[in-house]
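Structure below; questions to follow.
For this view, one protein chain was removed and the others were kept in their places.
A and B label the chains in the order they appear, each numbered from 1.
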Amino acid sequence: MTTLAANLRDRTAVAAWTREHGVYLALVLLIVYNAIATPNFVTVDTVQLLFSQVPPVIIVSLGMALVIGTGGVDLSVGSIMAIASAVLAKFVVGGTPIGVAMLAAVAAGLLVGVFNGLVVAFARVQPIVATLGVLVAGRGIALVITGGALVELFVPFFKTIRLGKFLGIPYVMIVAALLAVAVAFLVRRTAFGYRLLAIGGNRRASVLAGLPVRRTLVVVYAISGTLAAVAGVIATARLRASDPSYIGLLMELSAITAVVVGGTSLNGGRVRILGTVTGAILLQLLESTLVSHNAPDSVARMVEAVIIIAAVYVQRPSRSSR
Amino acid sequence: MSTPVTSSPILKVTSASKRFAGVRALEDVSIELHAGSVHALVGENGAGKSTLIKLITGVYHLDSGSVQLRGEDVAFDSPRSAQRAGIATIYQEVHLAPQLSVARNFFLGREPTRLGSLDLKRMNREAGEALKRYGIAADVKRPLGELGLGIQQMVAIARAVESDAGVVIMDEPTSSLEPREVDLLLELVAQLKAKDVAIVYVSHKLDEVFRACDTITVLRDGKLVSTGPTKELTRRQLISRMLGRDAAELEKDGRTKLAGHKSTIEGEPLLRAEHLNRRLILEDVSVVVRPGEVVGLAGLLGSGRSETAKAIFGALPLDSGEIEVGGKALTHQTPASRIRERVAMLPEDRKAEGIIPDMSIRDNIGLAALPQLTKAGLVSRKRVDDIVRTFMTRLRIKAAGPNQKVSELSGGNQQKVLLARLLCLNPRVLLLDEPTRGIDVGAKAEVQALVAELAEKGMAVVLISSELEEVVEGSDAVVVLRDGAQLGRLVGDDISEDKIMDLIADAASERIEAEK
Partner (left out) sequence: MTAPVTKRQKTVAVAADHGGREAARARARALTSLISRNGAVAVLILVVVLGALLVPTFGRPDNLRNVALAASFIGIIAAGMTFVIICGGIDLSVGSTYALATIISAMYAPRGSFIAVLYALLAAGLVGLIQGLIIARWRLPAFIVTLAGLTGVRGLVYYITNEGNDHPRIEGRLVFEALGTGSLASIGTPVWIMLVVFAIGWWALNRTPFGQSVQAVGGNQGAAELMGLPVKRTQTIVYVVSGLCAGLSGILTTALSGGGQEARIGDAYELSAIAAVVIGGTLLSGGVGSMVGTLAGVLLLFVIQNLIVQGANLNSYVQQVVSGAFLLVVVILQAVLSRRTGTSET
């Protein structure tokens, strides 16, 4: 009887640990695997390549993590990226200095985010449906802005974004890292973060405790929109073009996956920023691993599916009271 | 009358034990149910009645012990398998589907079909007949949710009764029922008894227990205190067994500690909520409370007590009404505005509306006082720690530490965490909705003592409790509600359970007169 109880306790302890730290372990294992099995893996080039590819996903995932932390979801991030890209192109083609154009693009993302927040918080529409509507409409808007065509952009600053490095680390990665730190600080040390987690943990209780729930929600979706726009700008720079029908496609899925794999709970109330970043890097590395082993894209997708399931399975709340 | 108890039991539970996260909910409890006999299961909140029932019906699994049905060992892994084996359960809350019709609900899970299709004609006919037989007149084609809670409960009961079960378990079946419906229910119980069904009657309404049950089992703190025939037990003996206190002690100490501070009530009302109106929910309800006064809201389930408290707290929109705190009129219906005026509310459903389950005790307590604990947008860790430490000690919150997740605490401690959250605001008006529901006896006494202390210090308290006794003994004035309307206000010596029940019953008969 006692050994059974002891085993159970151990099992739940192991389960709890995996829930919290599984994603880090997975990343370490993947790195080790690559170090052994992939030629030329442990080189500066590999790391730099990874760090120049992963930032957009990281940045979008940060915003997504906040939204999911409130118990919602933002399906429109991909379309927001497209809108930001389209706005950027429009301004650049119109002759505006690049700095202003980028600001305009980010502002566009902010506006869409605010809209999402208003619909969710004030009209009380469920986040999945509200952001679904914006996903559909948003991409259309992006296409309308650029007239549907791909717009090539010749901007010198884009080269800096694409290739610039500081101490060997790509600028974009530094930006992503700084944003991650900022968001983590926001969640853990500020009153705003406290409110965010409370709302996600129990919205009704938060209302009854006098928290400004609606205002907080609007801000959360606004942040998500802004971050998505930043990612859209980076993606546009990388592409040297604005392609509204392609930029940000399926990004919401990648972001949600990174967030969930990283330990943030879909029900809200628990946000793991470091886990989210690790999740994003893990997924990116997974893709490149499969590529370098000549595994076709299709296999990558199937593996990703299995990983998502495994991640949520591991994070199941322990079966209470049965 | 009842089957001689010497026949072998239909259902036998032996040495059942169950733990939840280290808390012993049930320890070595045994019980025998006989066909044609009504067996009462009584005990305070947290005594283990619910746990025992859930173990029998497959909702929980036994840690140790056994259950035998008709002599054979059984271990139900789900409510479904228990039902299949002939154990029907009626719960305090109606668990039927409000969007479906009465007839559909009546046959939910056991629908008669013709060629795979629901035999609606037969369903409507048989449901109508069955309900008529039980004295319930309802249009079986209407959605269940359109009927009053009382009738919904009767339909749930009828469904369980009609299902040919060998054992019927009733868990607090009368909380939503009016006196007349209670009579109907007890007649039903008598009918079942005549059909040789074994009945378990869980209730804290001792009148009903003595009226309808043959045997009484008393639980306390998860353990079995006694089992024996009803006629060999007096009320006082029963109560003392339930509470674990000496019968004489009870006589002397009769009143719960909420009362006893009448001398300190004086002055202008601290809370004035008058003519509260909300379409379909509240009709001209008024609550006025002076400093140091405890005003109780009494009524059956669904009478609008919680809604009144929520309306006062700004958590329920109002069509019209005036609310004043300390003479200041409050015009915005938001909880935040109330908190600013130092009005605090303890919600009825602490799981759904109170605690943030995954957050620590610390964060849960500091939640409502966030503005005071923040500087320039940053949360001041020190201030939070100080306040949390103070209240954890003062309220004797038992936990591994302030960082423990609130979901891991017992009901009583969770309730204390919520109270700490309210007290952080240094409130002058306290709205308490079921403050002692579902917590163990010890914590209950502590909470009651705390409330008395606060009232003594001049706080205005509105108290809601489904235990009429608690309201009666703890209030200086009682407002009686029914169906969202105010029936009357009783003060001082007028306050009694009988008077309250009479008010409620009279209102029902008035309605009948009007409809004739």
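Things worth noting here:
The definition used in the following text is that a residue touches a chain if its C-beta (ideal position, glycine included) is under 8 Å from a C-beta of that chain, and two chains touch if they have at least 3 such contacts.
None of the values given here were measured: they were computed from a predicted structure.
Judged over the whole assembly, touch between the missing chain and the shown ones holds for A, B. Which of B:R70, B:R180, B:R383 or B:K405 touches the hidden chain is settled by the complete complex: it is B:R180.
For the options A:V14, A:V100 or A:M302, the residue in contact with the chain missing from this view is A:M302.
The missing chain, though absent from the display, is touched by one residue of B:D164, B:D207 or B:E453; that residue is B:D207. The omitted chain makes contact with just one of the residues B:L11, B:L41 or B:L96: B:L96. Although one chain is hidden here, its contacts on chain B can still be listed: residues 59, 78-80, 82-84, 89, 91, 93, 95-100, 104, 108-109, 111, 113, 116-118, 120, 135-138, 143, 145-151, 154, 178-181, 183-184, 207, 278-281, 283, 302, 304, 310, 315-317, 483-484, 498, 501, 505, 508-509, 511-512, 515. Contact between chain A and the absent chain runs through residues 73, 119, 123-126, 128-130, 132-141, 143-144, 148, 204, 207, 253, 256-257, 260, 266-267, 296-302, 304-306, 308-309, 312-313, 316.
Just so it is clear, only the chains that are shown with their structure count from here on.
Averaged C-alpha coordinates give centres for chain A and chain B that are 44 Å from one another. Partner chain B is touched in their complex by these residues of chain A: 189-192, 194-195, 197-198, 201-202, 204-212, 265, 269-270, 320-322.
Chain B makes touch with chain A in their complex at residues 20-21, 60-61, 313, 315, 334-336, 338-340, 345, 347, 352-359, 363, 367-368, 370, 374, 377-379, 421.
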